[in-house]
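As you look at this complex, bear in mind that one protein chain is not there, while each of the others sits in place.
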Amino acid sequence: MTEISTATSSELRIASQSPVARFSLRMREGDRTALGQTLGLDLPGTIGRRTTAGDREALCLGPDEWLLLAPEDERTAITDAAGRVYADHPHSLTEISDRELTILVEGAQAEELLSFACPRDLGRLEPSHGVRTVFDGVSVVLWRDAADRFRLDVWRSFASHVRELLEIGAEELALGL
Amino acid sequence: MTHFSAISLLKNALTGHSGWREQWPDSEPKAEYDVVVVGAGGHGLGAAYYLAKQHGITNVAVIDKGWLGGGNTGRNTTIIRSNYLYDESARLYDHALDLWEGLSQDLNYNVMFSRRGVMMLAHNVHDVQSFQRHIHANRLNGVDNAWLTPEEAKAFCPPLNISPSARYPVMGAALQRRAGTARHDAVAWGYARGAAARGVDIIQNCPVTAIRRGADGAVEGVETAKGFIRAKKVAVSAAGHTSVVMESAGVRMPLESYPLQALVSEPVKPVFPCVVMSNTVHAYISQSDKGELVIGSGTDQYTSYSQRGGLNLIEHTVAAICEVFPIFTRMRMLRKWGGIVDVTPDRSAILGKTPVRGLYVNCGWGTGGFKATPGAAHTLAWTVAKDEPHPINAPFTLERFCNGRLIDEAAAAAVAH
Amino acid sequence: MLLIDCPYCKESLPELEFAYAGEAHIARPEDPSTLGDEAWRDFLFIRTNAKGPHFERWRHLHGCGRFFNAVRDTVSDRFLVTYKAGEAGPDLQSLKEGGE
Partner (left out) sequence: MTRFRVKGAGRVRHDRPVRFTFDGRSFKGREGDTVASALLANGVHLLGRSFKYHRPRGIMTAGSEEPNALINTSRGAGRAEPNTRATVQEIWPGLRTQSQNKWPNLKFDVGAVNDRLYMLFSAGFYYKTFMWPKSFWDRIYEPVIRNAAGLGKAPSEPDPDRYASRYLHTDLLVVGAGPAGLAAAREAAQAGLRVTLVDENAEMGGSLLSEPGVKIDGQAAWDWLAATLVELEERGVRLLCRTTAIGYYHQNMLGLVQRLTDHLETPAESAPRERMWRVRATQVILAQGALEKPLVFDGNDRPGVLLAGAAQTFLNRYGVRVGARAVVATSHDSAWFAAFDLADAGTKVAAIVDTRAEPGAALLAAAEARGIAVLTSHTVTGTKGRLRVASVRVNPLKNGQVGAARSLDCDCLLISGGWTPSLHLFSHTKGSLAWDEETRSFLPDRKTEACEIAGAGRGLWGVAAALEDGVAAGRACILAAGKEATASSAVAVEDDRPGSGESHKELPSDRKPGRARAFVDYQNDVTAKDIRLAVREGMRSIEHVKRYTTNGMATDQGKMSNINGLMIAADAVGKPPPEVGLTTFRPPYTPTSFGAFAGYHRGNHFEVTRKTGIDAWAEAEGAVFEPVAQWRRAWYFPKDGEDMAAAVARECAATRGSLGIFDASTLGKIEVAGPDAVTFMNRMYTNPWTKLAPGRCRYGLLLGEDGFIRDDGVIGRLSADRFHVTTTTGGAARVLNMMEDYLQTEWPDLKVWLTSTTEQWATIALNGPNARHLLVPLVKGLDLSDSAFPHMSVAECEVAGLPARLFRVSFSGELGFEVNVPARYGRQLWESLIEAGSAYDICPYGTETMHVLRAEKGFIIVGQDTDGTVTPDDAGLGWAIGKAKADFVGKRSLARPDLVASGRKQLVGLLTDDATTKLEEGAQIVADPRQALPMKMIGHVTSSYHSSALGRPIALALIEDGRALEGKTLYVPMPGAAHAATVTGTLFYDPDGKRLKL
């Protein structure tokens, strides 16, 4: 899937990310290390924290919820690996690669743009952290990759709404009013 | 009581209005009354008025923790209609509507009941089905309620946006022509004046702190900030505070109190001829005789006794108004406020006797009890006087939450107000 | 708009991320079939509706997704404390002295 990008101003770039394999991983705290091992990255134990190993990335969204990203061709590898330890370490690994679309927001004004509809204090969201939050009433997973670079995972049918608002916002910022 | 009329107004005008007497005395409590009503809102004052007028029971006190009419009666968007679905509701609200129509004359106080028509908008197929169901049920109950096409709706309310491309297109509307609005404060004042003239004591700024029961379990009276007041019959019409008051009598209620907000715009010349409600987008609007647009919001998500409420809700309400009436975005909000509404599990009122002898209750009106004021007060007075249900309020018992015979207007149609 | 401390995220966050979930500590009976109609009514419908400190539930819907408990003063709308689901409610005395 090619990347549709709108360069709205030198300060901002809004783009769609090409898809990745995305899983929702649910389990009890006690099984975290074990699953981490089989999946080849130690799963963060704190909400909002991320860990990476190679192309695999995990984000802790809740006390029993992790978001797992991997290259598309590692799907079966991941499900199989998890399947092998299921009996001893019961969990739920559910593929949601297609549930969300990912919007990339980049540039000096990126944080300000998100503040148009996200009530969180984004100043407190550190780079290389992520959280589930809300954007104009829509649930989103917000990844902060750098001070000026964010990713929003948005459920497919909400994505155009979010994207349009972001573009209106970008246009507004460009006006400098 | 000086009779109010154009003549008396003229007479007094000539004497610089020095002749007017107080409309109700600010009474101090006596040691004992035949009936004590807790809560001087429209419902409480109305009950006292009808007790005195229709049942000759005049040794009555209406006690309020604040100033009379300062509760939801004084802060509601005054939508009055009776096109409810279930027979029980239709009968109660239509009884109220009958009384509304003669209320100004009955009270000799102009409550400005305005039969300008209440129109409910249908925005999807489900709305259409449920409105049709209401209309047919109302027709067979003798309650007026008519279906309007989008064009007819626009003709009835010109500012309405009926563009099919709207986010929530108007697919039609249900119109009750006989419905409308009234002047909220005048309702409380008119009842207070009428009751006081018949000997009822109105005691303000006197919180009722507890209801006292005797050894036999029956009501003995009320503890108040001004001391104990003896009464064998106590009727509670405390709206948002009902569960607090009832708790003190050992009666736990199926009630939760939520903040509900409303707002008014700056006054403008007549632009909005009727009342419009849209439950799908949560917008309720009319224009008062003074010229401001009166707009109702939804309840906040959390229970509360602070008459405030959040900004986010008001933002949604105003957005909804601008969606349905796009010409209003440049109108300005003048003031917004909140009230505390007591909500029952089935969104219908609790009206009548309680498990406690001598204790009566009139509550659970949630976001929609102003319209019921005369009807509920009138039938409650009967129940208090005769210690038996009135045929019209009989279904609105507490028992229904035990046996499951709910009157679930909300479930049946998601219609608020 | 309230600010709410999520006991799981350990952050105080805007109300818009949360959903109110009614009174707390009303446990579903082990075996409902043993309850009489009145007891069952109490479970279904009777609420404290406290004026003042109120034990209630919230869900961090647009966040960690957890249901949790809180004590909020329904007069000031101020939260006195929030705590995880399943934990026993604090006693109000200690809160009043500590809080406000």
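Labels A, B and C are assigned to the chains in the order they are written; within every chain, residues are numbered from 1.
Note that in this section a residue touches a chain if its C-beta (ideal position, glycine included) is under 8 Å from a C-beta of that chain, and two chains touch if they have at least 3 such contacts.
Computed from a predicted model, the values in this text were never measured in an experiment.
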Notebook entry, point to check: For the chain left off this view, which of B:Q204, B:T242 or B:S348 is in contact with it?
Noted result: B:Q204
Check: Since one chain has been left out of the picture, which residues of subunit C touch it in the full complex?
Finding: 1-3, 14, 19, 21, 27-28, 31-33, 35, 37, 40, 44, 57, 59, 61, 65-67, 76-78, 85-86
Next item on the list: State which residues belonging to subunit A touch the missing partner chain.
Entry: 1, 19, 24, 26-28, 64, 90-92, 94-100, 112, 115-123, 136-138, 155-158, 160-161, 164-165, 168, 171-172, 175, 177
Next item on the list: Name, in rising order, the residues on subunit B that touch the hidden chain in the full complex.
Entry: 4-6, 8-10, 12-18, 20-26, 67, 69-70, 74, 87, 90-91, 102, 104-105, 108-110, 112-115, 123-126, 129-137, 139-142, 161, 167-169, 183, 185-186, 189-190, 204, 265-271, 281, 287-291, 306, 308, 310-311, 314-316, 318-323, 326-337, 345, 400, 402-406, 408, 410-413
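Just so it is clear, only the chains that are shown with their structure count from here on.
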Next item on the list: Determine which of the two chain pairs, A-C or B-C, is joined by the larger number of C-beta pairs in contact.
Entry: B-C
Notebook entry, point to check: If you average the Cα atoms of subunit A and of subunit B to get two centres, how far apart are those centres in Å?
Noted result: 49
Check: When the C-alpha atoms of subunit A and subunit C are each averaged to a single point, how far apart are the two points in Å?
Finding: 30
Check: Between subunit B and subunit C, what is the gap in Å from one C-alpha centre to the other?
Finding: 30
Check: Of all the residues in subunit C, which ones touch at least 2 other chains?
Finding: 1, 16
Note to self: List the residues on subunit C that touch subunit A in their complex, please.
What the structure shows: 1, 8-11, 13-14, 16-17, 61-66
Next item on the list: Under the touch definition given earlier, write down the residues of subunit C that touch subunit B in their complex.
Entry: 1-2, 15-16, 19-20, 22, 37-38, 41-42, 44-49, 51, 54, 56, 72, 74-77
Notebook entry, point to check: What does subunit B use to touch subunit C in their complex?
Noted result: 241, 243-244, 252-257, 301-306, 308, 310-312, 345, 401-403
